[in-house]
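Only one protein chain is missing; all other protein chains are in place.
Labels A and B are assigned to the chains in the order they are written; within every chain, residues are numbered from 1.
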Amino acid sequence: MSNFDASRRRVLKTGAIAGAGVALPTIFTASSAAAFTNEPTGGSVTLGFNVPQTGPYADEGADELRAYELAVEHLNGGGDGGMMNTFSSKALQGNGILGKKVEYVTGDTQTKSDAARASAKSMIEKDGAVMITGGSSSGVAIAVQGLCQEAGVIFMAGLTHSNDTTGKDKKANGFRHFFNGYMSGAALAPVLKNLYGTDRVAYHLTADYTWGWTQEESIAAATEALGWQTVNKVRTPLAATDFSSYIAPVLNSGADVLVLNHYGGNMVNSLTNAVQFGLREKVVNGKNFEIVVPLYSRLMAKGAGENVKGIHGSTNWHWTLQDEGSKAFVKSFGTKYGFPPSQAAHTCYVQTLLYADAVERAGSFNPCAVAEALEGFEFDGMGNGPTLYRAEDHQCFKDVLVVRGKENPTSEFDLLEVVEVTPRAQVEYAPDHPMFAGGNLGSCNPGA
Amino acid sequence: MDAILLQILNGLDKGSAYALIALGLTLIFGTLGVVNFAHGALFMIGAFCAVTLQRILNLSFEFVDETQTDFLGNPLKVKTPYVEAWFGPDIGGSIIDWAVPLAILFAIPIMIGVGYVMERGLIKHFYKRPHADQILVTFGLAIVLQEVVKYFYGANPIQTPAPDTLNGVVNLGAAIGMDIVYPVWRVVYFFFAVLIIGGIFCFLQFTTFGMVVRAGMADRETVGLLGINIDRRFTIMFGIAAAVAGLAGVMYTPINSPNYHMGMDFLVLSFVVVVVGGMGSLPGAVLAGFLLGVLESFASMNEVKSLLPGIDQIIIYVVAIIILLTRPRGLMGRKGVMEE
Partner (left out) sequence: MFGLDKKDTSKLIIVACLALLAPFILNPFPTDSALAQFNAGYPDLMQRFVIFGIFAIGFNILFGLTGYLSFGHAAFLGVGSYSAVWMFKLIGMNVIPAIVLSVIVAGLFALLIGFVSLRRSGIYFSILTLAFAQMSFNLAYSVLTPITNGETGLQLTLEDPRILGVSATADGSIPVTNLFGLEMRSTFELALGPWAFQFNAGYYLCALIMLAAFYLAIRIFRSPFGMMLRAVKSNQQRMNYTGLNTRPYTLAAFVISGMYAGLAGGLMASMDPLAGAERMQWTASGEVVLMTILGGAGTLIGPVLGAGFIKYFENIFSKINDNVLHTWFSFLPDGMEDAVVFIIHPFIGKGWHLTLGILFMLVVIFLPGGLVEGGQRIKGWLSRRKAKDGGKAAGETNPAE
């Protein structure tokens, strides 16, 4: 027992041998000496990166993982430091977190809530991860967030856009940097009004699960406030691959705008099908027919190719942004991997830095201390302008981008162009907004 | 009325894909008696033949354009496809544009080869093994094929557009004074499917080879006793089945951008189609494919959905259950095939 640079387990073991062997059974780990779950006691701290590595979102997951690896490199003082140089908080020194070297474990969510929880549990129970982050869908984010709450570790959500993540399913240990359905609606509405006027008839096609529903509700509310009518909201099965039979009725419905509340493969297929049916050349009610994709992802837009040209949507972040933080991030990511990062990569990178910074400022890895440091935290220099992590629901408030499929892309990454940066004030809402009502943050759980 | 006609067209179009996959599957499943869980993967490989050809035609050389910069501020590398450099931008461009139809020629030998290797290398040894073993080995193979494709092409869908001239819409109702606007490529897909299905039936019906194969399906032992090498013919049939699935995949790419798991998405459905059609019946598989396609389209109409919420999620399965309960061997199944 002379070697004290060792991992959590070795220290646990020391404690156990020292006579704590008969301690009362505790939660998730047996270290009754620890103040909270997986308290890092050695010279390193382990973070858990839980991303989809198999299944339809595997490419997005791979990009998230790249961002995490970059963030770990920067936290440990490697590379050019990326956004650490532009971040308004200067607590991070490039010497790990609280002087402990950052290590990480990875897992596969498979984009299934069960598998994601199993993977997160193994990181907590086996590897001693003190924070879990990542994911590419709201179902997974909510499921893992619930697990982290029970286990007493911090969850820094990856890509999750459903209102529920910080609405009815919000948790004290969970934090979301990504924007949500309501914000998409609030950001898109004024742009749509300028482009297409106030006298429009919208037809919604919506992926038939909770994320789709919250986005449909948000967009419909925002556009109806402009004076638009909603003629129909049609739910499409998740497993649908050919959307022709859902697109065909749009032709004769009298609608002149089609809103596609789809993501990933669904979005690629429904948009491709809509364009195939000649919707974009149609003239209805004396106006050009328009298609709107409220949640854009550049990685996915690539699959729809030519079809995205001129189609509007919103996105959390885009690599062409010219603020210092975004430029620094694109530079270090691009230098390391040879292509620009996606919005998912950006969110994951920022979430890791925000967590590390909160730990530094709190002076402890204790989830309750970290949560306190993140709640109401105002920062800048991470892209998207001045940002607030709101205490009431753990949602980030920042500028939202309205983007359009680019007509003349110069490269395979240059698919979207930013039409407008919607200021934060315009997308803010009260914590008790009806679309987010019904949840309860609960109290923070440090585990042990 | 227009709406119903349009949905019938949609149904026939979906049905074409189902029928083509089911046709190949039933050649293997209903006749060789092998439960081939890798059949969806063959469809997927076909689609990636188109993607690969598109990539090959787009192989480019780079030169550095100092006047432009890329996202990191370095000089931009401009890519020009070799094809365009050799044949000039016009002819070269249209060759690239016609990548998907050209991929048919590219895919046929590849798919027959894949089918041949699969049958000789693996499936052959499983004819006498229990169905359970066949499921396990073909499922394993499907995963392997899928993961190999994922390794090289990634998980995201890859756009493979139809040629420009076939990209628009056509008004099919113009002749009868109605307004039925339909995408050209989907019409092409339907006729392509009809052509392939017709071709397979003619081949089996009117050639000696086909006759022997049909005889072999009915009674393999007797045909063997007549001194005919039925094994070799079955290998060829396996290759043909693979080619049918592959061509269905090639032509499907402009309709939906292909991704590595598209085969699995179609796998369950194609089994349902084959069984609803009846084991061992080629016409049954085709009929069931079109039937389920059309019914699925009807179920997704708003009028139907408002009556029965969620019906479009389950229509295929409801129809399968009803048919199997009323007709014990599916629509046109033969007695004794895969019933024990």
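Observations
Operating definition for what follows: contacts are C-beta pairs under 8 Å (C-beta built on N, C-alpha and C of every residue); 3 or more make two chains touch, one makes a residue touch a chain.
Because the structure is predicted, anything quoted here is derived from the model rather than measured.
Check A:Ser44, A:Thr106 or A:Asn384 against the missing chain and you find that the one touching it is A:Thr106. Touching the missing chain, out of A:Gly81, A:Gly146 or A:Pro386, is residue A:Gly146.
By the touch criterion stated above, the residues of chain A touching the omitted chain are 6-7, 9-10, 12-14, 16-17, 21, 25-31, 53-54, 58, 61-62, 69, 104-108, 112-115, 117-119, 121-123, 125-126, 137-139, 142-143, 146-147, 149-150, 164, 169, 208-211, 235, 237-239, 439-440, 442-443, 445. In the full complex, the hidden chain is touched by chain B at residues 35, 122, 125, 129, 131-133, 135-137, 139-144, 146-148, 151, 268, 271-272, 275-276, 279, 309-310, 313-314, 316-318, 320-321, 324-325, 328-330, 338-340.
Keep this in mind: only the chains that are shown with their structure count from here on.
The mean-CA centres of chain A and chain B are about 36 angstrom from one another, to the nearest whole unit.
Looking at the complex, you find that chain B touches chain A at residues 2-3, 6-7, 10-11, 13-14, 17, 68, 70-72, 76, 150, 154-159, 161, 167-169, 181-183, 185-186, 255-257, 259, 261-262, 265, 296-297, 300-302, 305, 310, 312-313.
Those residues of chain A lying in contact with chain B across their complex are 55-60, 208, 232, 234-237, 239, 241-242, 244-246, 248-249, 251-252, 265, 268-269, 272-273, 276-278, 281, 299-300, 302-307, 319-320, 330-331, 334-335, 340, 410-411, 413-414.
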